[in-house]
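Yeah, one chain of the complex is gone here, protein chain that is, but the others are all in their spots.
As written, the chains take the letters A and B, and residue 1 is the first residue of each chain.
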Amino acid sequence: MTTTALRASRADTVRRRQLLEWVALHSFAVALALLFVLPFVFVVLTALMSDQQSLTRDLWPQPFAWHNLVDVWHTPGFATWWRNTIVYAGCGTALTLLSSVPVAYALAYFRFRGRNVAMMVVIATMMLPPQVSIIPLYLVWAQDLHLTGTLWPLIIPCAFGDAFTIFLLRQFMLTVPRAYLEAAKIDGCSDFRTMRSVVIPMIRPAIAAVGLFQFFYCWNDYFGPQIYASENPGAWTLSYGLQSFKSAHHTDWNLTMAATVLVMAPVIILFFLAQKAFIEGVTLTGVKG
Amino acid sequence: MTVTAPAAAADASAAAATRKAGLRRQRRRDLLRNLAFLSPWLLGTGLFFLYPLAITAWLSFTRYDGFLAPVWDGLDNWKYVFRDYPFFWPAMRNTLWFVAVLVTLRIATGLVLGMLVIQVKHGRSLLRTIFYAPFLAPPVAATLAFVFMLNPGTGPIDTILGHVGISAPSWFNDPTWAKPALTLLAIWGVGDLMVIFMAALLDVPRELYEAASLDGAGAISRFRYVTLPHLRPILLFAVITGVIATMQYYTEPIVAGQVASGQIAGSGNQFEPGYPAGSTLTLPQLVYNLGFQRFNIGAACVIAMVLFVLSMVFAAFLMRRGSGFLGAED
Partner (left out) sequence: MRNTLRRRVAGAALTAALAVSLTACFGSSKGGSNDNPNADVTITFWHGWSAPSEVKAIQATIDAFEKEHPNIHVKAVGNITDDKINQALRAGGPSAPDVVSSFTTDNVGEFCTSHAFVDLNKFLDQDGIDPEKTFPGPQLSYTQYNGNQCTLPLLSDAYGLYYNKDMFKAAGISEPPKTMSELDADAVKLTKTSGDGYSQIGFVPDYHFYESTITHFAAQWGPTYFTSDGKSNVANDPALTSAMEWQKSLLDKLGGYSKVDKFRTSAGEEFSNNNAFMTGQVAMMIDGEWRAGMIDDSNSKVNYGVAPFPVPDDQADQYGKGYITGTIVGIASTSKKQNAAWEFVKYLTTDTSAVVNFANAIHNVPSTIAALASPDVSQDPSFQQFIKIAQDPNSNTTPASPNGGDYQLVLQNLGYNFQSGKQTDLQAGLDDAAQQIDTNIAQVQ
């Protein structure tokens, strides 16, 4: 064998090995991706089965009962849960951002005694399970303010800053070059002006990401509505309503899964619309950490 | 300079006085400004953190059923919870199990998926989307989906495993398999960790891998000597936040238990968390059960205090990583 032939055959082996690796890697990826998609598929298929069929071992709806989705939408309460969830998530997110941005600004740029302690308290409250403080809070909302059975106990606390939001916003703010702030100060801007006209526009993507997190937190919140809103079906949110859907409406899996589809869908759609903000946001929670 | 020395001294002291006064004014203004910016959070911390914490601590030493005023009874609740309450230690053991298995597997899966996605050349963003999307599925909805999928008799997984001749366990209905079933659910929602790992992996300088390859390092030793050391801080972050999340693990187990048990939490029928056989109990569920179903509020507050101490221990771990977490400015 000549050297060129040898070299050519070696290049061939390398190429073949690379091809093989490519195929192995991609088939593994595709297999895993299918596994991750599978639950969604099963949920949707079952949501379209008839009552009887959902109690059988069938996997494929026969016939497709599209009216299940309509029926669920029309079950008493479902539309109310939707409205409540949007009110809670919408107001909660707006109030959280309004109250958290100035706090994050102060913690990022002001120098004052106790700043490190303040940061530590922020992190500590971030790590605190809600169950630790729930009993006294419930007693106040229920026995003094008589606001249980409404959305107020869920929304009002959002106006007092959220530790996770404050923490993330501060991390983002630290990435704003100091020169901009100093320029604003030289121009005679007050801190409030600087925050509003310099810092906020510069970290707008971050605010969007943090806002989305808070929106999803409220949307998904189960414990809060279970404690505060559950005594009044008119104040239920989707998470709480969905949990009791099967037993409260005495339905079987098909309608329960149809309800599940209707609860999952908006979140997944929103994710596709705002994918970039999301993934950047999540990345930041970890990398900065 | 024509001014006399005493005059100059007087002048200087006057200037110093004005400067001092100005400084004081400036300081007061700063204080007011700080307070103004921090006020939402200061109020929030007081109202929603310090106040409830103090009351919880106090109530843990009282007997209180929500009707009659709390009565001081010393360490009774503490003794009851640690010695006589049959669900406290099982809940602690379950928490340990979740830390050891669920958190570990979630991190391992997140890492594998992250490495997989950055290696894939074609369709990377689609793959990332698919792996990430389940993380966003509302927990109640995701739990319902899994309870249904794994439901013995009618669930599709049971059917499929049956077709290939495997007799599936009863998952959420079997005390041995309920925790693994919850683990599967948690792994499905591994998207957050995957994205964080992806970012960290992309941060590893390419040259390091090339240098290692030239030194003859195989894939495994490249992972061991290049990737892992680079990921260490992120791994630590993932472990600690994973442990803290386990302390708060509530929605998935309580919803899974309730739906799988088929028990109707209607009038005349109370659902007790932990189904099946207490195998999915966690501390937050005990707070709910004792505080909001049985109204043994003193004992519920004991559990809340235990949760508080445990969470703070792990939060302290996280904070001890110091400047990196608190921001480079300090």
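Note that in this section contacts are C-beta pairs under 8 Å (C-beta built on N, C-alpha and C of every residue); 3 or more make two chains touch, one makes a residue touch a chain.
Note that the structure is predicted; figures quoted are calculated from it, not measured.
For the chain missing from the display, the contacting residue among B:Ser60, B:Asn94, B:Ser170 or B:Thr183 is B:Ser170, taking the whole complex into account.
Although one chain is not drawn, the whole complex shows that of B:Arg33, B:Arg63 or B:Lys179 it is B:Arg63 that touches it. For the chain left out of this panel, the touching residue among B:Ala54, B:Leu75 or B:Ile166 is B:Ala54. Even with one chain removed from view, chain B keeps its contact list with that chain: residues 51, 54-55, 58, 63, 65-70, 76-77, 80, 84, 86, 151-154, 167, 170, 173, 175, 260-270, 272, 276-278, 292-296, 299.
The chain not shown here touches chain A at positions 51-52, 55, 136, 139-140, 142-144, 146, 148-150, 230-233, 246-248, 250-252.
Operating definition for what follows: only the chains that are shown with their structure count from here on.
Averaging C-alpha coordinates per chain places the centre of chain A 14 Å away from that of chain B. Within the complex formed with chain A, the residues of chain B that make contact are 30-31, 33-34, 36-38, 40-41, 43-45, 47-49, 51-53, 55-56, 59, 66, 113, 116-117, 119-122, 127-134, 136-142, 144-146, 148-149, 151, 153-154, 156, 158-160, 162, 188, 191-193, 195-200, 203, 233-234, 237-238, 244, 247-248, 250-251, 255, 258-259, 263-266, 283-284, 287-288, 291-292, 297, 300-301, 303-305, 307-308, 311-312, 314-315, 318-319, 324-330. Remark: chain A residues 22, 25-26, 28-29, 32-33, 36-37, 39-40, 42-43, 45-46, 54-57, 59, 99-100, 102-103, 105-108, 110, 112, 116, 118-139, 157, 159-161, 166, 170-171, 174, 191, 216, 219-220, 222-223, 226-227, 238-240, 242-244, 246-248, 253, 256-257, 260, 263-264, 267-268, 271-272, 275, 278-279, 282-283, 285-287, 289 touch chain B in the complex.
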